[in-house]
Structure formats: structure tokens, C-alpha cells
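Only a single protein chain was left out; the remaining protein chains are all shown in position.
This part shows subunit A:
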Amino acid sequence: MAAQEQLSAIKRAKVLMVGAGGIGCELLKTLALSGFQDIHIIDMDTIEVSNLNRQFLFRQSHVGQSKAKVARDAVLRFRPNISITPYHANVKESRFNVDFFKEFDVVLNGLDNLDARRHVNRLCLAADIPLVESGTTGFLGQVTVHLKGKTECYECQPKPAPKTYPVCTITSTPSKFVHCIVWAKDLLFAKLFGDKNQENDLNVRSSDTANSSEHSEDVFECRKDEDIERYGRRIYDHVFGHNIEVALSNEETWKNRNKPRPIYSKDVLPEKQTKENGNKEKGCAADDVSAMVSLSLKNPQDIWSLVENSRVFLEALRLFFLKREKDIGNLTFDKDDQLAVEFVTAAANIRASSFGIPLHSLFEAKGIAGNIVHAVATTNAIIAGLIVIEAIKVLQKDNNNYRMTYCLEHPSRKLLLMPVEPYEPNRSCYVCSETPVSLEVNTQRSKLRDFVEKIIKAKLGMNFPLIMQGASILYEVGEDLEEDMVAIYAANLEKALSELPSPVTSGSVLTVEDLQQEFSCSINIKHREEFDEEKEPDGMLLSGWVEAPVDKDNNKPIGNDESTSNALPSGETLEGEKDDEIQETSEVVEAFTGKKRKLSEVSEVTAPDPSGPSSINQNKPKKLDIDDEADELIISDDWESLTKKKKL
């Protein structure tokens, strides 16, 4: 790396950063200090208080403003003469197309969700621009380099999907606290405060034939002259008492399981709550309303008793109706909504109590319900440094020296920063190697709509698909479509696959494209009659598309189960929602399971690489000789678990 050459390459370079958050701030700073002069940065978020512990370019006074813009201004203060172009926008927008990407010499990702990463990956492949990817969680981090045709693309290796739970575990047989959180958040909270028109499984399988659906609706509606206190207790008794009794009546369910116990408000809180608490709310703005404040529960790290949880439940419910009436009916759970967090914590804890599951503090519950990723500044700084080092190599086309680097919490063979050579592209990757995938589906029952939502968008990550069979277009999305075509496509969505104008049956081959990602994929269809409701709730099975096994092992410590983005496979997509940054963690964990990746022995006494002069490794399975310690990476919100040794 001759200094002058390097400096010129850096000065001339045009760099795109995607993400101006934890990694982004550190990265922008380091790029600027290293001599980069033309940086573009895309980020759709605004600044929040919880960012300030690590996103050091932002101040308290910036809360609410665009991250990309504020980051730019902050860096210009110490590097006034460079060019930084901010975009307060979603990288998935159509203006960030292949031509846009082609303008850059390298793309650097500092993202927090899988969806966006896959999107950028495809655009970089289409534009043939090098991509440096990265991720951090707590003390763990990694940097990977992706060059079309030379290394794996970001999707060559399986990336774990967000964790989902079977419906009945949530509605009837929870065994872990996270199941209670999902119930409280996605069922109860949604039922009481969310969109009434949404399907809700709250009374599924817990109502007997005597309850018609209309009767269930009545239960959750507040009656005209009903006292809020009474309403609260009625709801409490219905979900924690009545519904449990109904569940208990089904003996089968409890043959091999511990029975839950019904809980009634009169037993837990015999006397009616007094109006005293009302005085504490005077002068409270609607947003600051809090059951904890009202009840003088000061410490979010305390684990409340059943009595306290019940009080919070009733008080939070009361406060929603009294102070935030206008919100009721349009609320979705937001981790920054204090009252919502209090309600969900309390509800989850009462349910947990009923099922003999340990209770949790608000702090812990919030982390689980909000999919909060724990994060510190130091790891992001380290990763940013490593990204810039790789970026400089990319600019100098230093092909033999690219590396994936893993930042470990515990050293493996003295190494805290472990470099690994990149792999060759996966020949079976459906993204960069254009290998077809296969879909098993009941072509007579499943509709095109299901196929589009659950497979094309959710699993294959395409946002604006075009679906064809041979020369027939079955479906497409676009701005300049003719009206009659739009009508045909809309009608097609509601048809079963075998009923489509160009019928899709066993043996059909569909071609799906996303024009923006310039990505195309072939799907071989195979008809299958039956699907397991529990294991294959979508009624469709995609194979050849590599997905990492989602951990179903019930013995793992709680730390590993906290990614609950969309717990119920109800067909809602995760678009626009920040999903689990725990995935990056899983990727790092992946690296050390010994199953998927290879770690070269990096010391001087390595035997010569049998693959020849190229330093890019073949995908041959090789015996891993890393310490057991490296397998210890357990990701947890709980510090103690971080030091637990556990084999994966």
C-alpha cells in the first residue's frame, strides 16, 4: 500500500454509506479523518435519546432531526472542506436504482435490518460495485467484503429469519416469558387499543361453542356507562380468569404440561382502587402519562409482584381511556410509549404468573417487546476502523488482501480481532448465482396473494415483483401500468394458483423479477395437498432458498429468544419495521458454529493453501480448529449470560 497511491485513491473516491446510526457515525468520522472527500449518506431515521450513548455526532438538541443531515453537519465542523451529501430517505426508494449505485466506487453498509441489507446487496451485484457489510451487537461485531464474482454475496450464506412462534403457544400454552410478551403485545394490546378491524387471535381456541364471535366482541368493548375501573377488572377477569378456565377444560392440552391457574382481580386486589391516584396526574401532558408514576413505582429494574403488576395493568388501562382516548383504536405498540410498555409488561407478567413462568422487570420486558438491541460506542468504533481499512483495499483493487474480520468478546487463540479470508461465491446462491428455487404449495387452495406476500416479498426479499409464467405476466407492480392490466392483476391476486389465466400447477416454472434490484429468480412449482398447521402455517414450503435454521430448542437461556418481531405468522410483512438486529449477532454466532464457515489458521505455520495462488478460499469443508471458547458467543440482554459457556 504505497502511501501516495493510497492517498490519491482515497481522495478520488466516491463513497456511499447506507445508515447514519451507531456504525454510521463512527464510520463517517473515520472516513473524513482518513482523507475521503466525497461521501454520500442515506438514512431514513430521526434521532432519539437512546441513540446518544453512542451516536456521538448527535446532541440532545438534535432529537427528532434527520440523522443523515445532522451527521453531515457535525463532521463538516472538523473537516469543513469535504463534500458530504445526506439523503433523509429510505434506501429502498426507486431513485436509488442501479444507475445511482453505479456512480460509486464502494458501498459501505451500517444498517440494522436484514431487509435493507438484502436490497443493497442486490443493487451492488446489479451495478457490480463492491460492498462492505458490517454489524454489531454489544461487544460483538463483524465486517465482510463482497465483490461480484469474486467473493460470496451477502446472501450466499443463510441469514436467520426473525423468530416466530406457533399460534397456539402464544394463545394457549406459553412456556417462556417471551411468549407472554407476544401475547400481551400482539394480542391483548392490539385488541384493546389497536385497529378493531384487524384479525386477532385472542379468543381463538379459548372460546367454547357457547360464545359466538359477537359475544367475544362485546367482552372487549367498553360498555356505554361502564365505569373504567369496572371495565378494567372485567377485562382482567376475562383474559386471566375466564379464558384460562376455558383452556383448562380441554384436558388433552394439559396431559403433559403444567396447568395454568386462573387469576381473578378480586383475589389479587380485593379493594377497589381509590381515586387518590388521580391527583398525581394533574398537570401531566398526555404523553407523559405513566402508571408507574401514578403508583409510585420508581425503578424500572424492579420485578413487580403479582399485586403490583395487577395494579399497573388496571391503572395503565385506566390512563389510556382517561388521558389518551383519541389514540384508542389506532395504536400499535411502540417501545418508546411508556404507558404501552407498562401495560404490556404488566399483562405479560400476570399471564406468566398464571403459567408459572418467572416474572420480569419493565426494563427487561421493554427490551423483549421492543426488540431492543444492546449497543455500546466502542464496538462501533472498532468496526468502523475495520470497514475503512477494507474500503481502502477495495479502492486499490488489492484483491489478495480482502478480509472478513470478526470482533470477539472473548479471545480465541489470543485474537480479539480475527481476520478470515473471504469465500468464493456460493454456486447455489439464488441471488448471485441465479440458481432456481422450488416451492411446494397446494395450487388449488393457495392464492396468488399469499404467494406474493409470504414468498416473494417476505422470503425472497423482492419489493416490486414481476411474476411470469413463460410469456404470460401473472402479476406486476409499477407506476405506469394500464388500468385494465391493474384490474387483471388485482383479480389474479384473489385467485388460486391453478385458477390463474395462465394456470400454475405442479411442474410450472415461474420467473420472478424485481426490476429495481435488477434481480431475477426461477421458481419450480410442485403441488402438495397437505401442510402441517403448526410447522408450515403458511401452507407453502420454499426450498433451495437457503435459510438458517431458526432455533427451536426450548432449552436455550432466555437471552436467545428475544427476537420477536412478528411473532404470529399472520401474513403481515415486516417492511419498514426495524427487525432484529439480533440477526447480526446470529451471523457472528454462525461464524463460530463450525458448520457453515471456515476459519483459516492465520498463524505463520499454515500449510500452503491447496487452492492455489488465489487467496480466495474454496468452499471445501475443512476441520475447524478453534478454541471451545469461541463457541461461547451467547447473545443476551443479561450480562451474566454473556459469560456463560454454552456449546451451540
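Following the convention adopted for this analysis, a contact is a pair of C-beta atoms (placed from the backbone, for glycine too) under 8 Å apart; a residue touches a chain by one contact, two chains touch by 3 or more; residues count from 1.
Please note the rule applied: contacts and distances are computed from a predicted model.
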Name of the absent chain as recorded in UniProt (options "Ubiquitin-like 1-activating enzyme E1A", "Ammonium transporter", "Sorting nexin 6" or "Hemoglobin subunit epsilon"): "Ubiquitin-like 1-activating enzyme E1A"
Touching the absent chain when the full complex is considered, from A:Val120, A:Val388 or A:Leu439: A:Val388
Hidden partner chain, touching residue among A:Arg54, A:Lys159 or A:Arg311: A:Arg54
Option touching the unshown chain, where A:Leu306, A:Ala375, A:Ile523 or A:Leu542 are the choices: A:Ala375
Absent-chain interface as seen on subunit A, which is shown: 1, 3, 26, 29-30, 32-34, 49-50, 52-54, 56, 59-60, 77-78, 80, 138-139, 298-301, 363, 367, 372-382, 384-386, 388-389, 403, 405, 407, 410-411, 414-419, 602-604, 637, 639-640, 643-645
